[in-house]
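The structure appears below as structure tokens.
Removed: one protein chain of the complex. Kept in place: all other protein chains.
Chain nomenclature is as follows: A and B, assigned in order of appearance, with residue numbering initiated at 1 for each chain independently.
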Amino acid sequence: MKTQANIHKETPLQRFWSEFCESRIAVGALFILIVIVVLATLAPWITPQNPYDLAQVDVLDGKLPPGSEAFTGYTMWLGSDGAGRDLYSAILYGIRISLTVGLAAGVIALIIGTVIGLVAAYAGGRVDAFIMRAVDIQLSFPAVLIALVLVAILGRGIDKIIIALVAAQWAYYARTVRATALVESAREYVEAARCLALSNTRIVFRHVLPNCLAPLIVIGTVQTASAIALESTLSFLGVGLRQTEPSLGVLISNGFEYMMSGRYWISFFPGLALLLTIVTINLVGDQLRDVLNPRLKR
Amino acid sequence: MTAFIIRRLLQAVLVVFLMSGIVFFGVNVIGDPVDMLISPDADQDEIARTIEALGLDRPIGEQYLYFLKGVATGDFGKSFIFGEPALKLILQHMPATVELALLSLLMAIVFGIPLGLYAGLYPDRKVSKGIVAGSILGFSLPTFWVGLMMIMLFAVILGWLPSTGRGDTAVFLGIESSLWTRDGLSHLFLPALNLALTNISLVIRLTRAGVREAMHQDYIKFARAKGLPESRVISVHLMKNILIPIVTVLGLEFGGLLAFSVVTESIFAWPGMGKLLIDSLLQLDRPVVVAYLMIIVLFFVVINLVVDILYSILDPRVRLRDQGA
Partner (left out) sequence: MIYRSALGALVASAILAGPALSEELTIGLASEPTAIDPHFHNLGPNNAFARHVFDRLILQNELQQLEPGLAVSWKPIDDLTWEFKLREGVKFHDGSDFTADDVVCTWDRAPNVPNSPSSFATYTKGKTVEKVDDYTVHFKSAAPYPLMANDVSTVTIVSDEVGCGATTAQYNDGTAAVGTGPFKFVSYKPGDSIVVERNDDYWGEKPIWSKVTFKPIKSGPSRVAALLAGDVDVIASVPTTDVATLEKNDKVSLSQGVSNRVIYLHLDHDRVDSPFVKANGGGSIENPLQKLEVRKAISMAINRDAIVDRVMEGIAIKAGQLLPEGFFGVSDNLEPVEYDAKGAKEMLAAAGYPDGFELTIHGPNDRYINDSKIAEAIGQMLTRIGIKTTVETMPRSVYFGRASKGGPNDTPEFSFILVGWGAGSGEASSPLKSLIATHTPDKGWGSSNRGRYSNPEFDALLETALSTVDDAKRQNLLAEATEMAIEDVAIIPTHYQVSTWGTKKGLKYTARTDEYTLAIGVGKE
């Protein structure tokens, strides 16, 4: 491996990176995304207010325009919402929740989907037919409808919305993994591994799964973005997260009430944050798809 | 083919049956509809009488059996809120949603395919990059946000189009629809565009990807080598091949449009099924929720079947199999 890399003067990772950098938009998006994630992670240390602590939030600070001074002395650069939450603080905390929901749902759906997909690919026959039938039905059902009904039944809260999102998304992963696994397991190297009498588990985890990674990464990014969007839509429809611990979706939906009253900042800034988060994830995902899809290689 | 269709239909019945159970027991867990419906002035006697009248005093299993019995005779139960058969309510709301979905599908095709074709044929031009970036924006923007912006801009600030609601309807070819009147179309435009945005992006991306992949295929190279004019290569050879995935996806998306209309309809006060569903969910009108979901399941199963059949007609290599790939 080492000698090979020396000959090409590039490891696969380096090659992947240089190909990724071919699109300046994607690099910019990745940069912004990293900034967003870092800001959200550091939220408790870089915001003047903990928007979830009612002792720190005062309704007398409510609906202040950007740049106003709060009762407690700090400046609300992005203004405040109806309950008196500093929007800058609320947005950073909100991104944390939105990202947590999106990532948690994405990862859990990925794991469940992958396992089911692999089982289908390897078991074959009736099991495969049954699983794929279920996947088909699930996929033909719009995610928003599944999540809507589930959340309506389960109630509000982060854990519940994650369950709903996983239920709405696992099938995408399962289908992809199964398809890729079927292709891969027909390849020579798997045949070779079989001939070496390697165990099935070993073949799957050491050989087949790594080759499924590329499409999984692409789907993972897209699905994470769509999970975030879905969460905000559900919150907008009134079945999402709680009012007092707002995600971006809840912030926008709260701001929706102020739409016609000229208090643009209450929904505009959270909307912008949501937009930036989703668009950057999608832009990065898009470039990943181009880089990782060998069929498009020129 | 016939055996295939029959088997799929049997599966559909099974799926609908399973769903009915899940949904029925699921929605019965949430809240208490009587508390929602009854006047706060009512005393305990009156509450008890209402619970009995709605059949909610009986064990849930019995309620389900009663419901199944009704379904067998085409009776999905009566809406708690409207007192009318749930099926009738849904059918009353269906035309509004279907015309919305149809127009937005049309928009997706009319805007999506030419833009995608352009972006795919000339991938290195600035305009193409703009189209691609725009398409990403298109499915990243939250629908509800865009809908609101549209109302603000086109209805309130510019005053070009009505803000909400459905316009006048007229009867044409035996179908009553607001597609046939000017007033109706002007009411339809904004919500349909709002609903179409995601699909316009989707069609752009599918078309572009299809074009880019096809351009490297031998049959295109061959057609060009034959000296066919570029326009013919594109309109016949290229289009025919990229249309297959687009038709499939749009077919499936039509169902998605019906479902996504929940969001659009609640913003634009569009009197369709989506709004009926969300209102029923929020007001615990269980019979309507159950009936809606069962009808939607049935609908999707049928759409899938139709798409599969169309697929086999467009692409003879695809054999109708029992199992989706």
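Here is the rule we go by: contacts are C-beta pairs under 8 Å (C-beta built on N, C-alpha and C of every residue); 3 or more make two chains touch, one makes a residue touch a chain.
From a predicted model like this one, the values you see are computed outputs, not experimental measurements.
Visitor: Could you tell me which of the visible chains the hidden chain touches?
Guide: A, B
Visitor: Have a look at A:A123, A:A192, A:L213 or A:M260 and name the one touching the chain we're not showing.
Guide: A:M260
Visitor: Given the contact definition stated above, which residue among B:G120, B:P142 or B:P162 touches the chain not shown here?
Guide: With B:G120, B:P142 or B:P162 as choices, the missing chain is touched by B:P162.
Visitor: Using the touch definition from the top, which of B:T2, B:S39 or B:T73 touches the missing chain?
Guide: Spelled out, the listed residue whose C-beta touches the missing chain is B:S39.
Visitor: State which residues belonging to subunit A touch the missing partner chain.
Guide: Residue positions of subunit A that touch the missing chain: 54-55, 57-60, 62-63, 82-84, 155-156, 238-239, 242-244, 256-263.
Visitor: Which parts of subunit B are in contact with the chain that was left out?
Guide: Interface with the chain not displayed, on the subunit B side: 30-47, 49-50, 53-54, 78, 80-84, 89, 92-93, 96, 148, 151-152, 155-156, 158-160, 162-166, 266-269, 271-272, 275-276, 279, 282-284.
Definition applied: only the chains that are shown with their structure count from here on.
Visitor: Could you work out how far the Cα centre of subunit A sits from that of subunit B, in whole Å?
Guide: Once rounded, the distance between the two centres reads 24 Å.
Visitor: Along subunit A, where are the residues that touch subunit B in the complex?
Guide: Residue list for subunit A touching subunit B: 25, 128-129, 132-133, 135-137, 140-142, 144-145, 148-149, 152-153, 155, 179, 225, 229, 232-233, 236-239, 249, 252-253, 256, 259-260, 267, 271, 274-275, 278-279, 282-283, 286, 295-296.
Visitor: Please name which positions on subunit B make contact with subunit A in the complex.
Guide: Of all residues in subunit B, those touching subunit A are 11, 15, 23, 26-27, 29-30, 129, 132-133, 136-137, 139-145, 148, 152, 156, 212-213, 252, 255-256, 259-260, 262-263, 266, 278, 281-282, 289, 293, 296-297, 300-301, 303-304, 322-325.
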